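With one protein chain withheld, the remaining protein chains of the complex are depicted in position.
Let's look at chain A:
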Amino acid sequence: MSERTIELEILRYNPATDEAPWYQTYTVPCQEEWVVLDAINYVKDHLDSSLSYRWSCHMAVCGSCGMMINGEPMLSCKAFLRDFGRKIRVEPLSHFPIERDLVVVLDDFMEKLPRVKPYIVRDQEKPIEEGEYKQKPFELYEFKQYSMCINCMLCYAACPQYGLNSEFIGPAALALAHRYNKDSRDEGRDQREEITAAHDGIWECSFVGACSEVCPKAVDPAGAIQQMKLASTMDWYLERLGGVGARVKRSLSSRRTSK
């Protein structure tokens, strides 16, 4: 195991004492195979216990250690030191208010997420005696990718539209809405479209695609949003066709749920 020394430049901010965020540089002795999170843990354990940041699993599953590393939103547990130079700048995720140091306030996302109803919505629940809702492998395949989101917020930090308009529902919440729209057991697309097809939903996305590039779980929120644009456009026209449109929509959605 070879060792190397890095300069870790970390953004510090304590709202109780600091007027503005500032940078503090730590010299950290590291192992070659460490990730940025290991270096930050070293700072916390050996150099400065006042540093605040979130982390938990250290294996890209929990989604809590998202940070800007050299300006790019990344999971610090997945950012290997060997991919960076001697100096690494670490900042809290962009587009979110800072709670303290590297910890950001996630209230905005927490408020938006339930609005898109990220759970199975049924017009009528099947009685338990009738058994489970069965699903074929290809029906699972339809949405599985979109269910891999770990709510790490890297996509929000990467999205320039969210940076401009914080009312935008945003990539992760929309991808989750799409995950349930595509579920063969679900009947809630109409209800979700009240939020997702509104101006601050999918239509605020200009398909920059940064969300999909930074996603550590290959969810591809940008792809999900494009598919929702197509589906919402079809629904918009069908809704304006009166009785015929409603019949087409019903038959399409019953085909979707009866399989």
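Everything below uses one rule, namely that contacts are C-beta pairs under 8 Å (C-beta built on N, C-alpha and C of every residue); 3 or more make two chains touch, one makes a residue touch a chain; residues count from 1.
What we mean here is this: contacts and distances are computed from a predicted model.
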- Message: I want to check something: the complex is missing a chain, and I'd like its UniProt protein name from "ABC transporter ATP-binding protein", "Fumarate reductase subunit D", "Ion-translocating oxidoreductase complex subunit D" or "3-oxoacyl-[acyl-carrier-protein] synthase-1".
- Response: "Fumarate reductase subunit D"
- Determine which one of A:R185, A:K229 or A:K249 touches the chain that has been left out. A:K229
- Note that chain A touches the absent chain at residues 160, 164, 193-195, 197-201, 203, 206-208, 229-230, 232-233, 236-237
